[in-house]
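Below is a structure I'd like to ask you about.
Omission of a single protein chain aside, the complex is shown with its protein chains in their original locations.
Chain IDs A, B and C follow the sequence of writing; residue 1 opens each chain.
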Amino acid sequence: MNVIRIQTDDFDVGAEYDALRQRALGAGAIVQFVGLVRDRYQAGDAEKIDYIELQHYDGMTQRLCEEIVDDAQQRFPFVAATVVHRVGRLSADQQIVLVTVASQHRGNAFNAAQFIMDYLKTRATLWKKEVGSRGEQWVGMKQSDRAAAARWVEPEQIN
Amino acid sequence: MNVIRIQTDDFDVGAEYDALRQRALGAGAIVQFVGLVRDRYQAGDAEKIDYIELQHYDGMTQRLCEEIVDDAQQRFPFVAATVVHRVGRLSADQQIVLVTVASQHRGNAFNAAQFIMDYLKTRATLWKKEVGSRGEQWVGMKQSDRAAAARWVEPEQIN
Amino acid sequence: MAASLVPGCAAMIKARFFAQLAEDAGCDTLELEFKAGVTARKLLDELEPRIAAPGIDTLRHDVVLLSINQVMAEWDAELSDGDEVGFLPPFSGG
Partner (left out) sequence: MAASLVPGCAAMIKARFFAQLAEDAGCDTLELEFKAGVTARKLLDELEPRIAAPGIDTLRHDVVLLSINQVMAEWDAELSDGDEVGFLPPFSGG
């Protein structure tokens, strides 16, 4: 059973792990990913990010995330998953997104978690604005995220 | 800074996550893997595993695990990692191993965590005995684990 | 509602903008009257002059994705009375 939530509130990684473990008794592997607000535009950069603003299309995001998790489960069968994505204003070092996947063996849990993250970044109605020493700017889709998502596309799907 | 521990005691995933997050301020991605004692020899199997017994070569395991983590950090630069591996008797559904990696971006965290797990399973002085409805048996290295570890070997290293 | 599908009848369309597009357009939402059966592509062409100049760049079909009534859609989809059309710049969640 999968749990998907879009919320402004923070999440408790330990509590989400415990809850998933209860829903997935008998599983042999749990992979958990947390995305955090970085405090720099680039590692080692002097210019700092103060906070980000995460906007989303209320009414679409929840369903798109559910579809992404279903897609992941078809490709990499797992027992249960939890996805929590925050929206609103998040300051540096705060938690943005949680993806937790429990499966029989670790391969599917790692693959599903990566697939979900790649698709959350490129196929869900979420937009990030960075506010810091460079002013305010909406972040475009990163080429690295586009490339990461593209690796999951079967050759026959490319056209 | 990396933390590696071999212990009989259980570990608290939430507490380990919080501790790593403090050691890795500024990181944008944390990947956490937990291996659990499965309660079946095979998913859906009627035959049950009651517990496992994890033996290790005290005096070698800690150092080998440190080398594996260093190797991972060379290949996939990350900010900090925690590895906790339990030994002794562990009953079904208990936690066996924790690998947590914090990095700037998610690619290195996912790769490093998978690399560490693959190498923990194939290159550290740890041995697992399964005890259940099939009696007691030492688990040999799984072909799937051998294959998973082999994917990290550079072509020039194969000989 | 069937009447709204007949080309030529008036149709109220709600356009929604997000992120950089909302800033370019100067608003999140526009209510517009079109002829029913207009395609999303045509709606976009007609919207361009109405929104702020910097937006013209970002409103290109090859960069912006489209939703109709909160479901991803194609640019040649025909619009009906009451439809909500979302103009979705490249995503950057996670």
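Some points to look at:
By definition in this document, contacts are C-beta pairs under 8 Å (C-beta built on N, C-alpha and C of every residue); 3 or more make two chains touch, one makes a residue touch a chain.
Nothing here was measured: the structure is a model prediction, and the numbers come from that model.
Within the full complex, the chain left out of the display contacts the shown chains B. Interface note: of B:49, B:97 or B:112, the residue touching the hidden chain in the full complex is B:97.
Shown as candidates are B:25, B:139 or B:153; the residue that touches the absent chain is B:139.
Only one residue in the set B:38, B:56 or B:106 touches the chain that does not appear here, and it is B:56.
Chain B meets the missing chain through residues 35, 54-57, 59-60, 63, 85, 96-97, 117, 120-129, 138-142, 145.
Note that only the chains that are shown with their structure count from here on.
The distance from the centre of chain A to the centre of chain B, with each centre set as the mean of the Cα atoms, comes to 23 Å.
Residue positions of chain C with contacts to 2 or more other chains are absent. Chain contacts: chain B has no residue touching two or more partner chains.
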